[in-house]
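Following: one structure in structure tokens, then a few remarks.
All protein chains but one are shown at their positions in the complex.
Letters are used for the chains, namely A and B, taken in the order the chains are written, and counting of residues starts over at 1 for each.
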Amino acid sequence: MTKEKILEVRDLAITFKTSAGSVRAVRGVDLDLFKGETLAIVGESGSGKSVTTKAIMGILSNNGTIESGTILYTYEDKSEKVTKNLLDLSKKQMRKTINGKHIAMIFQDPMTSLDPTMSVGNQIIEGMRTHYNTKKKEAQEKAIELLRLVGITDPEARMKNYPHQLSGGMRQRIVIAIALACDPDVLICDEPTTALDVTIQAKILELIHDIQVKTGISVIYITHDLGVVAKVADYVNVMYAGKIVEKATVNEIFYEPKHPYTWGLLLAMPDLETNPDKLVSIPGNPPNMAHEMEGDPFYPRNPYALHIDKKKEPPLIKVSETHAAATWLLSEKGPEYSLPIELQQRIERMREEDRVYGTE
Amino acid sequence: MKKYVLKRVLMSVVTLMVIVLVLFTLMQLLPGSPFNDERLSIEQQQVLMTKYGLNDPIPVQFFRYVKNMLTGDFGKSYTISKDTDVSLLLQNRLPISLLLGGISIALGSVVGLFLGIAAALKHNSLLDSAATFLSVVGVSIPSYVFALGLSYYFGFQLGWFPMLYSVSDGLLAFALPAVALSMTVMATVARFTRTEMIEVLSSDYIQLVESKGVSGGHLIFKHALRNASISIITILGPLVVSLMTGSLVVEKIFSIPGIGQLMVQAIQSNDYNVILALAFVYSALYIFVMLGVDIMYGVLDPRIRLAKEDSNG
Partner (left out) sequence: MDKTLDHPINPIDDFTFIGADNISQIDEVYEEDSFWKQLVKRVMKNKGSIFGFISITLIIFMALIGPMISGYEFDEQVAGHESMAPRIPILENFGIFDGTETLKTSTGELEVNKYEVIEGGEEVYHWFGTDVLGRDLFTRTWEGTRISLYIALVAVVVDVLIGMTYGMVSGYYGGRIDNIMQRSVEVLNGIPNLVVVTLLIIILKPGLMSITLAIAITGWIGMSRVARASMLKLKESEYVLAARTMGAKDLTIMYKEILPNIFSQLLIMSMFSIPNAIFTEAFLAFVGIGIPVPMASLGSLISENFKSLTTHFYMIVPPVVVLALLMLSFNLLADGLRDALDPTMKEV
């Protein structure tokens, strides 16, 4: 089965100028998103997930510059396939032709992502009105439809509400409605549930999944929670210090993780069996990106670090058609190693569950 | 909102009453009451005191004073224009000062807003640095320094504008003083607008608006400026105060017959009734503006406008 590639990011590098010097937030990232699928980007805080997606949306803050890379986006224009490098477009062209219309985004914190001075109804119809000059009446009807779609009761009344009158979960639904207003092909969700409490998290996740089933939209889903990844993703990219360190299908990530950082993430994921006291978080802190680094940025925190990690950053090494990881452990010269015991046990348990519940 | 407005109005009234009380107390303390005249005998003084109600209990006097103030009866001027009603003096002068102040605020705000927005949009550019520098200079240098400079250069050296006020010049007479006064307004507004706009422009909700594909004027005015304006209007209060202070000096420099000049004359010639009257007028004006600002604040911010009546707003 050949899948239709809708978004292809190559060698994206982004630097921010700050008073403390320049911060290399993203250092050569490749991403591939296929039609109707979900790509999850996982990584700790500060690893450059948001920056990557903001670059795709063309909403990087002024102090950021794109050092290199291409972002190829393929869409249908009058039933003809068009591929464009989004980085070649001016801000104005981006807004006019891509933002909202083709690629839409949901932000992390619903409490701050709605304009407090505009009614939610107007915020939803704004996109339609700018892109398609939709009549106000018509746009409002569609907005009400959307509110229904995202599971808001009494949508007519909600249209007139202001953000402060709504709860966090409601606001995130509104943001989703805003994102869907112009029927985009790609939806970028930047940790859409982190700021919400657990029960609402699950509902929002479900909602995004339902929408994907209904509309066939492609989704980039950012999270630092592998539990969420298991629920939503087809593909997973693990990001560390501005680079993708492992990319794989969701099954490969969970059953055959290759990168020690991914192991750490898996071990930090709570599950029923593990004693919460024994939850191991990855020791240490992510590197300061304002400092020039030598070697693999992960090595100071990596119990599996090799001597070469100090000197040379590992390239992505392919394991299968869909799986690659940036660790010298995979090199032909790499030493023998085995996964941490706890992880082996955990993977065993997951396989067991799968057999029982038959999710695969 | 109703409750919010009510609360503000109440606060304004209380403030005004406190001011009247202070003024009233000062009245009692001040030297040179009109009846301290050597030529009057004790009995004559007594008669006068009774006539003016100065023997009534203090609260009665106070309420009469409040009533007088509110109805614009400020007593008579002692020295500036002997035995003229102070209200008469004010009548002619207040409109001139209000006009001058109005022009300065309008001019300064428009230019300041424009500069501030431009600087924020082109954050870290040359334009931004220039606007920032200009506003630091404008904020730091008192308006009368500008007034002196303008008066000397454009009025005296070049002779383009009148150096001194005269009715026959019409609005032209206001050109230099208004520019001088508006410098502070402009600088403050520009500075504040820039900071607010930069903050708003980097907010999450602006990013969401951008990611909807909205840009240009719609983004700047409907979203960014609208949100920024909620805090921008709060500087109106301090600005009005600085305008009042500035106008005292600027009216003196350009000899504009407004209340500022009157205040300076009154201070210099110890015309207490005039000083107290002006103190009342200035305070009332300021309180009124502050009330307006607070209400506008409520109107602009739906969080206050739509606040539940029973909650603390």
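Throughout what follows, a residue touches a chain if its C-beta (ideal position, glycine included) is under 8 Å from a C-beta of that chain, and two chains touch if they have at least 3 such contacts.
Keep in mind the model is a prediction, meaning the values are calculated, not measured.
Visitor: Tell me which of A:G227, A:P270 or A:P303 is the one touching the absent chain.
Guide: A:P303
Visitor: If the hidden chain were put back, which of B:L201, B:I256, B:M290 or B:A307 would touch it?
Guide: Checking the options B:L201, B:I256, B:M290 or B:A307, the one contacting the hidden chain is B:M290.
Visitor: Identify the residue among B:Y78, B:F174, B:Y272 or B:Y297 that touches the chain left out of the display.
Guide: Candidates B:Y78, B:F174, B:Y272 or B:Y297; residue touching the omitted chain: B:Y272.
Visitor: Need a quick check: the contact residues on chain A for the chain that isn't drawn.
Guide: 19, 28, 283-285, 287-288, 291, 299-313, 315-316, 328, 331, 333-335, 337
Visitor: In the whole complex, what residues of chain B lie against the chain that is missing from view?
Guide: 11-12, 14-16, 18-19, 22-23, 26, 29-30, 136-137, 139-142, 144-145, 148, 151-152, 156, 163, 195, 240-241, 244-245, 248-249, 252-253, 263-264, 267-268, 270, 272, 275, 279, 282-283, 286-287, 290
The rule we apply is simple: only the chains that are shown with their structure count from here on.
Visitor: Hey, how far is the Cα centre of chain A from the one of chain B, in Å?
Guide: About 53 Å, centre to centre.
Visitor: Using the touch rule from the top, collect the residues of chain A that touch chain B in their complex.
Guide: 54, 57, 59, 61-63, 91-92, 95-96, 98-101, 103-105, 107-109, 112-119, 126-127, 130-131, 162, 164-165, 175, 178-179, 181-182
Visitor: Quick one: in the complex, what on chain B touches chain A?
Guide: 123-124, 202-216, 218, 222-223, 226-227, 230, 300-303, 306
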